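One protein chain is absent from this view; the other protein chains keep their places.
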Amino acid sequence: MFHTPDLKEHNHANELSVVTRILCAIAIGTLSLSLIIVLILTDNPSSSLPALVQHQLTQSGVQNPVTAVLLNFRSYDTLLEIGVLLIVAVAMLPNSNFNSDINPDIPSDNLSGGRLVSVVTNAQVNPTLEAVLRWLVPMIVVMAGYMLWTGASLPGGAFQSGALLAGAGVLVQLSGRLQFCFTSTIAKLLITIGLITFMIVAVGVATTTGVILQYPTELAGPLILLIEIAATLSIATILLLLYNSLATQIFEMSPEPSAFNKQPSAQE
Amino acid sequence: MSQDLLYIIASIGLFGIGLYGLIVAPHIIRKILAINIMSIGVFMLLVASASTVNGTPDPVLHAMVLTGIVVAIAGTALALFLAGKIHTLGQASDKDGH
Partner (left out) sequence: MGFSVFIDGCLVIGILTLACLCLATKTLFTAIVLFVSLGLLVAIAWVRLDAPDLAIAEAAIGAGLTGALLLATWRHLNTEPANNDADTPNKSGDKNVPHP
């Protein structure tokens, strides 16, 4: 386990010996058996939290108990989770590449220009995928919007609809016709709008009720919907950025970070 | 054997398989796969112990697992990015150094 990690696929120089593997298997098997025995013998502790959630559900603004817990009772955890996504997005943003020869809106020295989505004119297009996407992407967008709206009473919510939109974006990038540039102004706005809206709402309700993230009861439903809309946009853009920066990596070491250069990446 | 007991055993099994794969597998992407399998096992344990309450299942544990799924993909993306960077730097040093 402590060797240098392998990056070539069929390199057998770093494999552990058979004896070590059998010892590992025996140790892990013993650990698993003891965990199973402990879990069987333990009484399931009766928690008072589900009864509390049921009791307060009518005052939370939504009818789905999972959405109520995520965005009202434990909204601080969701706030920090969106912050974690933003941190990972910032870490992976410089790695995303785009072909600046066909993205003509980037000025020469500006670090934050360009359009979010631009059309690639002379690219290898996958014709079947592009034809299917003309029908599929609008349906996915409608489905994501429905899932966002119905998260208040039925299974759904912000994370699921954001993941659907990110899936649609991955398909669009795979077809080859459009490319994304995440250094544009709109992209940065979309990435940060989830956290900003959440924090504005969190501090704004503190001026009325005195406690951060304590929604007033009659405004709880609309506030939750507002936070969910912003979070959906943010989550979709961040997940699409994660895929984009992994799919358009370059192989050579350039002296400066590649997303802020106008040079085309030397991939082929 | 009740439903919860079956899924608890499955979750511990998944955790054990993931841990063995993490120790033994040589390639770095297999280690990342093993970590994801371990996290699936932990989530299954949480949800299996959430459904033992009669009536509606425990929504606090469901919310915790939902948060966990999103943070797990963020961590996986960062790990894959670091693996790609190691590969790129290794290729550059192979070209320059030797």
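Note that the chains are named A and B in the order they appear, and that numbering of residues resets to 1 at the start of each chain.
Going forward, a residue touches a chain if its C-beta (ideal position, glycine included) is under 8 Å from a C-beta of that chain, and two chains touch if they have at least 3 such contacts.
All values reported here derive from a predicted model rather than from experimental measurement.
Asker: Which of these touches the unseen chain: A:98, A:182 or A:215?
Answerer: A:98
Asker: Taking the entire complex into account, which one of A:57, A:116, A:164 or A:201 touches the absent chain?
Answerer: A:164
Asker: Which positions on chain B touch the chain that was left off?
Answerer: Here the touching residues of chain B are 1, 3, 6-7, 9-10, 13-14, 17-18, 20-21, 24-25, 27, 29-30, 32-34, 36-37, 40, 43-44, 47-48, 50-51, 57, 62, 65-66, 69-70, 72-73, 76-77, 80, 83-84, 87, 91, 95.
Asker: For review purposes, identify every residue of chain A that touches the missing chain, sorted by number.
Answerer: Against the missing chain, chain A presents residues 7, 9-10, 64, 66, 97-99, 101, 120, 123-126, 147, 155-157, 159-160, 163-164, 166-167, 170, 173-176, 179, 239, 242-243, 246-249, 251-252, 264-268.
We adopt the following convention: only the chains that are shown with their structure count from here on.
Asker: I'd like to verify one number: the distance from the centre of chain A to the centre of chain B, where each centre is the average of its C-alpha atoms, in whole angstrom.
Answerer: 16
Asker: Residue numbers of chain A touching chain B in their complex, please.
Answerer: 1, 3, 5-9, 11-12, 14-16, 21, 24-25, 28-29, 31-32, 35-36, 39-40, 44, 46-47, 49-50, 53-54, 65-66, 68-70, 73-74, 77-78, 81, 84-85, 88, 91-92, 95, 159, 235, 239, 242, 245-246, 249-253
Asker: Would you mind writing out the residues of chain B in touch with chain A in their complex?
Answerer: By the definition above, chain B touches chain A via 5, 8-9, 12-13, 15-16, 19-20, 22-24, 26-28, 31, 49, 52-53, 55-60, 62-64, 66-67, 70-71, 73-75, 77-78, 80-81, 83-84, 86-92.
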